[in-house]
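With one protein chain withheld, the remaining protein chains of the complex are depicted in position.
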Amino acid sequence: MKVYDIELHSNLMLGTAQYPSLAHLTGAIRASGCAVVTVSLRRETADGTGAGFWDMLRQTGARVLPNTAGCHSVQEAVTTARMAREVFETDWIKLEVIGHADSLQPDVFGLVEAAGILAADGFQVFPYTTDDLVVGEKLLAAGCEVLMPWGAPIGSGQGLRNPDALRTMRAHFAGVPLIVDAGLGRPSDAAAAMELGMDGVLLNSAVANAGDPVAMARAMALAVQAGRAGFLADPMERRDMAVPSTPVLGLAELM
Amino acid sequence: MKVYDIELHSNLMLGTAQYPSLAHLTGAIRASGCAVVTVSLRRETADGTGAGFWDMLRQTGARVLPNTAGCHSVQEAVTTARMAREVFETDWIKLEVIGHADSLQPDVFGLVEAAGILAADGFQVFPYTTDDLVVGEKLLAAGCEVLMPWGAPIGSGQGLRNPDALRTMRAHFAGVPLIVDAGLGRPSDAAAAMELGMDGVLLNSAVANAGDPVAMARAMALAVQAGRAGFLADPMERRDMAVPSTPVLGLAELM
Amino acid sequence: MKVYDIELHSNLMLGTAQYPSLAHLTGAIRASGCAVVTVSLRRETADGTGAGFWDMLRQTGARVLPNTAGCHSVQEAVTTARMAREVFETDWIKLEVIGHADSLQPDVFGLVEAAGILAADGFQVFPYTTDDLVVGEKLLAAGCEVLMPWGAPIGSGQGLRNPDALRTMRAHFAGVPLIVDAGLGRPSDAAAAMELGMDGVLLNSAVANAGDPVAMARAMALAVQAGRAGFLADPMERRDMAVPSTPVLGLAELM
Partner (left out) sequence: MKVYDIELHSNLMLGTAQYPSLAHLTGAIRASGCAVVTVSLRRETADGTGAGFWDMLRQTGARVLPNTAGCHSVQEAVTTARMAREVFETDWIKLEVIGHADSLQPDVFGLVEAAGILAADGFQVFPYTTDDLVVGEKLLAAGCEVLMPWGAPIGSGQGLRNPDALRTMRAHFAGVPLIVDAGLGRPSDAAAAMELGMDGVLLNSAVANAGDPVAMARAMALAVQAGRAGFLADPMERRDMAVPSTPVLGLAELM
């Protein structure tokens, strides 16, 4: 997957919130083989964990994608993005403008506006969006070169709630990197996203909230590879009527 | 996975029918890393391909599980099993007793009867069955030590048509190896089967009928590992209400 | 729907267990307009409720279909059926042979055996069965002239767990009355069953356990009519690509 002229060695991105410990997070990043981790400003600025976290990240070699998690307005998101650029020394920003506190769903109006402001300001924006095709077009027009549609609400673990909408996006945005962000819960969800032809997935809760986050990170890495390879291998068509998978054996032929 | 006291190094079994060529089949077996391949008698006895096929199998090191594909009666299945034992020099038999020509669904009555006859005759029976719990109990009572419930009709590629029924089987047959046989089409299907706690999957059409069978075999091998690892890592619960995967960031905290 | 040469004026059958009161049951039967109610022996023989229940039934004019609910063996089911014939003075029997205490799923082996015994004894058997095509054939061969496949486990309210299997049965048993029994929860489930071409549905928990059983009975009656009428009206095909439902309006045409 190539985004903003950077070739990434993995189709998996990992969020860094909610892990039981820094050791679990470190293990998960390594086990996932991810090329990118998302980080919120709090990590850097809050209490003592910040320093260890930062050192750890450096050692894994993962590229940092700062996010604007928790921002509910354009102003808040833009301000946070600018602070993140200074703190993390990168033009990359995962843009979240939340429109509803319970479901954390994107406010697509604020999102497009903020994306335009940030792109004009030199940011390379990764917008967390819905599966709305028209919103996707506006984000591209605003300067985004990648889209991150949701699979389901953040932290729900429901998997792909509307695969047809994602399939429509894939068909429409043939040349645009699409990364499913949010809502995945199991390896089969990640594989299914990749089988739709998506370029990558971003996971957080599914790994951090698993009983064994490190093992789940490894499972997800395998699933992403499996789904991608399956997509490229051109799967059989689903058939309504069953056909023999082993040619029928007449006993007469054996004599 | 351990079946009939044999420890298998892979959770994946592969059927050998319908490949575009012997080279594709060989490549798929190697790429899948499968420990077991199913074979019908015709392979051994039909025209010229038999010899090359047999040599190839030996070189892959995969264990042969002969099947009774295409048998529609107890008598036919038992006779075929006995011939297969002599030809393939193994007590293992994948027992299929087909009850419906179009859907190739098992005839569970004939299946239980044939399983009893063969088990009494020293066979180690792998019964291809439906997702019916009570039928599973009868098969175990008849002497089977493994069950192979379907995911969907043979060759349909529909995936898991009734995951609840498979989940019920898994809960009920806690100590019995369960291998999902038939109906899977994509890597995500194989992963989903393993996430239910199944011990393995048997694939044929999904690999043989893919555009690139060798690449699909590799994808399926990754998917089975991903699903198994995901199951063991204890996935998060699905949640009806979304929760933040990144703790909300108040700007005040940053100052 | 015609079963065993009786023309029924409704496609809905109602079970009589689990209602909050006899008044609720009476109201539900009337509101549903059902032609048939299923009854277990206990109703007639247990404490004081029996007499009022029986009088009430007579007044509704609904035909009684005794059942063998709770029977776990052929012997128990056959004995119960014979007692029911004397008590209820009918050759009709809804045959249940339960194979698993938790899920109450049918034991298809015991079911076919008991059906054969009862049919030979002059009963008109309504077998509660799974969605297994081959089992259905055995039941017809045993003398049944109607099949009652499940939608989901009894009392689960899950709706149609495996619509493809029911669709296969419908296609295969073109001339046989098929009544979906068990597992339905909502009006849309009942409508969906009828849209598959089923001849009727039998409901119990969905009505008895609703907050307002009488209102739910009425809702279900409407749903069954809606689904049947929809089936007969030949629904549009589902389309993968959207098409306009209103012809596009060019402003030029308005001038």
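Here the chain labels run A, B and C in written order, and each chain numbers its own residues starting at 1.
One rule holds in what follows: a contact is a pair of C-beta atoms (placed from the backbone, for glycine too) under 8 Å apart; a residue touches a chain by one contact, two chains touch by 3 or more.
Treat the numbers as computed from the prediction; the structure is a model and nothing was measured.
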Would you list the chains present here that the left-out chain is in contact with? A, C
Where the complex has a chain not shown, which of C:51, C:120, C:141 or C:229 is the residue touching it? C:229
Option touching the unshown chain, where C:103, C:130 or C:168 are the choices: C:103
Residues belonging to subunit A that touch the chain removed from view: 99-100, 103, 105-109, 112, 130, 132-135, 137-138, 152, 158, 161-162, 164-165, 168, 172
Subunit C residues touching the omitted chain (full complex): 15, 17-18, 38, 40-42, 45-46, 67, 69-71, 76, 79-80, 83, 102-105, 152-159, 182, 185-192, 195, 204-206, 208-213, 215-216, 218-220, 222-223, 225-227, 229-230, 232-251, 253-254
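In the analysis below, only the chains that are shown with their structure count from here on.
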Leaving out subunit B while keeping all other chains fixed gives the grouping A | C
Over half shared or under half: which fits the residue numbers at the contact of copies subunit B and subunit C, same or different? same
Between subunit A and subunit B, centroid-to-centroid distance (C-alpha), Å: 32
Distance from subunit C to subunit B - Cα centre to Cα centre, in angstrom: 34
Residues of subunit C whose C-beta touches two or more other chains: none
